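Before anything else, here's the structure in question.
The complex appears here without one of its protein chains, the remainder shown in place.
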Amino acid sequence: MSEASLERGLTDLKAQIDAPVASFFSSCVHCGMCAEACLFYTETKDPVYTPIHKLEPMRRLWEQEYTLLGRLKKLLGVSKAVTDGELEEWRGLVYDSCSLCGRCTMVCPVGNDIAYMIRKMREGMSASGNAPEGLIGAATRAIQIGSPMGVKLPALQAQVRHAEKELGFEIPFDLEGAEYMVLMSSMEIMNYPEYLSAIAKIFKQAGKIWTLSSEAFEATNTGIQIGSSDIARELVSRIVNAADKLKVSTVISPECGHAYTAIRWDGPNLMGRPFGFKVRHILEVLDEFREQGLLKTEGFENAKMTFHDPCQIVRRGGVIEQPRRLLNMVAKNFVEMEDAGKMNWCCGAGGGVSANEEADELRIKAFNRKKAQLDELNVDTLVTACANCRIQLEDGLEINDMDIPVVGLTEMLAEHLVETNKTEG
Amino acid sequence: MADDRTLADILRSQGISRRGFLKFCATTASMMALSPAMVPKIAEALENAKRPSVIWLSFQECTGCTESLTRSHAPTIEKLIFDVISLDHHHTLMAASGHAVDEAMQEAMKENYGKYLLIVDGSIPVGNPAYSTIGGVSNLEMLKDAAKGAAAIVSVGTCAAFGGLPYAKPNPTGAVPVTEIIKDKPIINVPGCPPIPVVITGVLAQFLTFGKLPEMDELGRPMAFFGKNIHDRCYRRPFYERGEFAETFDDEGAKKGWCLFKLGCKGPVTYNACATTKWNEGTSWPVESGHGCLGCSQPNFWDMGGFYNALSTPTIDIAKTAAVGLAAGAAIGVAAGALNRSKKAKAAREHETVTVNDLEKGAKS
Amino acid sequence: MNGKSSCSEETACSDELYTGNVTPILNEIRHALKKLLEEGESTIIDLRALPMGPGEEQQLESLLGIGEVTANIDAMGPSTVNETLFAGVWLITHRNTEDAILGKFIEITRYPSILESQTVDMHSALKALPDLLTENG
Partner (left out) sequence: MNSMDFLLWVRGPGLAIASIIFVFGMTLRMFEIFMLGRKKNLAELRSSGVKEGFRTIITRSGGVDTYTTKRTMFTHISGWVFHLGMFTAIFLLAPHIELFKSFLGFGWPALPTAIVDLATVIALITLLAILFHRLTSPVMRFLSVGQDYVVWALTFLPLLTGYMTYHHLFFPYTWLLGIHILSICVLLVVFPFTKLTHAVTVFTSRWYNGYMAGQKGVKQ
């Protein structure tokens, strides 16, 4: 196995270019509209962060390799080859200032799916050794230890025991034939343990059989963020094998953004086959319970609250209405931000930005877009459904000394569960 | 033969009163499209204009120009113009014939060497000079010979000016206009197929009155008559503006006298005086009679893409060229596409699985 | 006066006024007449230099009408000089020996110059008169 090289990077980039990419590069008219959709531009005002510009090396490669005129120019030596130095220089654009949030994709007047192409460009960047240090570290830990934050099974088992003591009932591990296999993201295990007990209570009330898997409890997929399908395939295969072994019918992606994309949308294509089980985000499952009347809540939060739409779940995942329906079960004063839903603004930390220390300053500056949205509403509570967003939002609010608690939607629902053991006994 | 009497003397000798002369000047000014205020100036110039000798040579032509000019069926002031100038040589009009004609011409040319006006109608075959000869002398030679002593040359009719019908594709006789043979003499082009009679006499009168070349456009045509294009002076222009066009020669639009652009009118690119001076003493002109202008005073008007095709249509079949482009594009396209696919497949084959160990440059495997 | 243009059957024309040349010419005549009265300067309009639609020339002439004075000149073919219904506005038509129209002018003046006897002609008349006297003794 040779080490990372420009040649491997360009080979992978060439393999990634397909008809949509060719159609997109043939359509861009340099109108600059994608910049005004990207929070890394709107909050820095630096034109270098114009989304389509982040693809310039890949565009040139497409032109030189896949168009007659481009090949001719290359023959005549008038075209500028893609160099390793250039890819290294582009790391700041393709990783630090892009959360793969897909807002540029939704706004481009000629319909270029820029996020689709950034994800493909990262294949070349990672194969040529130009991925950020932070993400390389995270990917290595994810592959070798099992989680990008180095969380091991014993840590989860300890948390499970702790939760069981508090709940008074057992949280199943490796329960074959369970209907649902629940996945966690390391951040939930480390920072938001309440998520696990919330799940337990809700499933108990709904009377649904679920299980954790000791072989695959980590939902996050740094391979997707770093942009290496091989690494992503390795990580997602663990979940698929565990799910197949336990013969579950639905795998639940937790309150995490890119995990849902990694398992539901990219998983089958990485594994090269459709899955034998369904993949649902926790909010989709809770909404199904709500519909089936299995999610009984009582009491309402009267604090003024709004919902931050995690990009990979809402805009890139299609889980748009579920959070609203669930929130309205427990919130009397739920107001929407401007452009909420599929066009909401990113928190600034997705797509691997949070794991990339080089991007810290940019990430905090990008948060100002969300700050502006919140300033407009001055809510008391901010609800979201992605642990990574929660950390970024808490971080940002603290830096801007805005005293707004950030709550996970699943937890909030759990707090309003009707005490079933009282009535059903 | 030219004599030194002035035009005024000649008119008086024919018993024409000063008032008659003023009328003559007024109508000449109108012919020359000069403003009526110019009449005194013209009268004064005409009075002492010398009676120039004129040689008229007809080459590859249909006598349409001569017909149009002299209108042998209705002689008018134009005839008088010719009484004034001494038309020393004109095959059709001369009473003499045979050798006498040639001798008369040589005589006139010798006598007025450098002063006579040479009028040419018809194009000159250079492909094979034998195609058109007079008395054994080829048009080419005769033109060169006659041009030597000419003060100026007037090419009457599109044939002489731009080559006209003989010049149209495929131009079997290798016909050329006068300007391609004579390069060293001032040449006034009076195109038209035929030119409007009053335009011919107007140009002659202007040359006669002012004795110098009129202001001419890029094609050597007197601006007085060829300065404006037909479209600008056309009375149907308002219909063009409103977009009301006749679709066929007998539809509602045609009956209402709408614009004939769609029926191939070449007015917009044709410069001539038809729209104002009109034909047959102001009776009408092609558009007024319901037919589009053919552009007969323009070079290559025979090859302007068909008299009945709109000016905005190409003169080639775009459907055919598009088909050629499509076929070539598809052929090379499939090849280029296949090349792309193989290059992409090769890249996919050459892909080495990326592991966490080789994510950094120079990392040990 | 936007009168209907006289539209005969054979000329392809519509009844609505064509390029509307008649109105501007009438206005030009009005201005010329005003100038004649105020500055004493006469004007000549050459109808042959204007793009007249079919029937417009007749239209103009019928609007101007025939006034009190009609003069016929026989010099190199007949010419007619009419004062129109509007004093000071004269219509002059020159024809050649075969009655073909050579030119049509509208002259806005107190007295069309063509009608004046010319000094040259008067000199030759002066020369010719004595012969008349001698003949009649």
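Every chain is named by a letter (A, B and C) in the order it is written, and numbering of its residues begins at 1.
The rule is short, and it goes like this: a contact is a pair of C-beta atoms (placed from the backbone, for glycine too) under 8 Å apart; a residue touches a chain by one contact, two chains touch by 3 or more.
Everything numeric here is computed off the predicted structure, so don't read it as measured data.
S.K.: Can you list the shown chains that the absent chain is in touch with?
M.R.: Its contacts among the visible chains are A, B.
S.K.: Tell me which residue among B:Q14, B:S35 or B:T313 touches the hidden chain in the full complex.
M.R.: Among B:Q14, B:S35 or B:T313, only B:T313 touches the chain that is not shown.
S.K.: If I consider the whole complex, including the chain that's not displayed, which of A:G111, A:G177 or A:G207 touches that chain?
M.R.: In the complete complex, the chain left out is touched by residue A:G111.
S.K.: Tell me, which residues in chain B touch the chain that this view leaves out?
M.R.: Touch with the absent chain occurs at residues 217-219, 229, 231-232, 240-243, 245, 261-262, 268-269, 271, 298-301, 303-305, 309-319, 321-322, 324-326, 328-330, 332-334, 336-338, 340-341, 344.
S.K.: Since one chain has been left out of the picture, which residues of chain A touch it in the full complex?
M.R.: Contacting residues on chain A, toward the hidden partner: 17-24, 26-33, 35-37, 41-42, 45, 47-48, 50, 52-53, 66-69, 103, 105-113, 116, 264-269, 272-275, 278-279, 315-320, 338-339, 342-343, 345.
Rule of thumb we're sticking to: only the chains that are shown with their structure count from here on.
S.K.: Measuring from the mean C-alpha position of chain A to the mean C-alpha position of chain B, what distance in angstrom results?
M.R.: Whole-Å distance between the two chain centres: 76.
S.K.: With centres defined as the mean C-alpha position, give me the chain A-chain C separation in Å.
M.R.: Their C-alpha centroids are separated by 94 Å.
S.K.: Averaged over CA atoms, how far is the centre of chain B from the centre of chain C? Could you give it in whole Å?
M.R.: Whole-Å distance between the two chain centres: 33.
S.K.: Residues of chain C that contact two or more other chains, please.
M.R.: Residues: none.
S.K.: Among all residues of chain B, which ones touch two or more of the remaining chains?
M.R.: Correct list: empty.
S.K.: Under the touch definition given earlier, write down the residues of chain C that touch chain B in their complex.
M.R.: 11-14, 18-21, 44-46, 48-54, 56-57, 73, 75-76, 79, 94, 96-98, 100-105, 113-114, 116-121
S.K.: Going by the contact rule set out above, which residues of chain B touch chain A in the complex?
M.R.: Contacts found on chain B: 332, 336, 340, 343-344, 347-348, 350-365.
S.K.: Which of the residues in chain A end up touching chain B in this complex?
M.R.: 1-5, 8, 11-12, 14-15, 17-18, 65-66, 68, 84, 126-131, 136, 139-140, 143-144, 226, 228, 230-231
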